[in-house]
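Not every chain is included here, but those present sit where they belong.
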Amino acid sequence: MHLNNLPSYCTALLSLKAESSLSFSEIANTIGKPEVWTTALFFGQAKADQSTAESLLDALGSKRDNKEISYQAEEDGSSKTLSRDFIIKGLIGEGMGGMIERGGTWEFPPKDPVLYRLYEVLVVYGWSYKALIHEKFGDGIMSAIGFRTSLEKKKDETGDRVVITLDGKFLPYSQTDQWDMSLSK
Amino acid sequence: MHLNNLPSYCTALLSLKAESSLSFSEIANTIGKPEVWTTALFFGQAKADQSTAESLLDALGSKRDNKEISYQAEEDGSSKTLSRDFIIKGLIGEGMGGMIERGGTWEFPPKDPVLYRLYEVLVVYGWSYKALIHEKFGDGIMSAIGFRTSLEKKKDETGDRVVITLDGKFLPYSQTDQWDMSLSK
């Protein structure tokens, strides 16, 4: 399972969440943060600041004076313990190597059907998106960094629909008058 | 170039579009069809019906009694000719093999930066989307077939933004009471 590639602080967070019976949405509301972004924290794909990290643990019901957090390890069901401090450091990007490493749980092409369908959207419509970005904006990209995203449930009489919004800043390729290399020195 | 993998009727359509100086948006408006879907026709990723195919060629300025359509081949700049009928058959999925083959121009992972950023969104947020679909809808997927999508330009004081909406029907895994195999016979 690719979730086995998660850093240990993430596994602990997911375990705490399971015990709390809270949804990502409820947690996001409690800590006052966007839903996908909050979810991404649990998968090691976003970086919190110190106070958000603390709030997140609070929201998950972990007492602040509870220095050791136990969770059940998936691979063998044994009980494991991480210090609260260790989890905080993971969340704020001061864990392993002192930084967040993104993308570690992604496999290409993905085999899980939910992930595959997201991927297939690009397989089929990727070039169309590129053509429309080119035509509407010019020579450049949709930033995946200056980026926000949401996933919502829309009621529909033919069945509920998943609506994912990708909203990234358009970044044009540098104009040549911005290539003054003397500024690089 | 991966665009070299396009079926010839697509290359001809893109060539006609270039000559017409029309945008995908204008063409979509003229034929009264969604923008991304219309764009996807040019990349062989959607299937038109006969009347839409005719309207598309009309919109591109190709006269109906013009049985032969010329375009300049990208690979060597030579002039090529396709019959109008051949292009129509491509658009309605009655060309090579009598059906549309989707995905043929996609390379994984993509090397073009515009395509890569779209892909990176999944690398980083894919598992979060899966987790949220699971939590909000249950065990199932966002359909990439019962699906619609748009790409829009949003003005923003910090710079224009690309907003892509993915809207697919949620499909739950069949409940076991739907597994009556006697119905399969």
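Going in written order, the chains are labelled A and B, and every chain counts its residues from 1.
Methods note: a contact is a pair of C-beta atoms (placed from the backbone, for glycine too) under 8 Å apart; a residue touches a chain by one contact, two chains touch by 3 or more.
Quick caveat: nothing in here was measured; it's all calculated off a predicted structure.
Asker: Quick check on the homomer: 2 copies visible, but what's the full number in the structure file?
Answerer: 10
Keep this in mind: only the chains that are shown with their structure count from here on.
Asker: If we count contacts the way the header does, which residues on subunit A are in touch with subunit B in the complex?
Answerer: Residues 2-3, 23-25, 35-36, 39-40, 42-43, 45, 102-103, 105-106, 108-110, 112-115, 117-137, 140-144, 147, 149, 151, 153-154, 156, 158-170.
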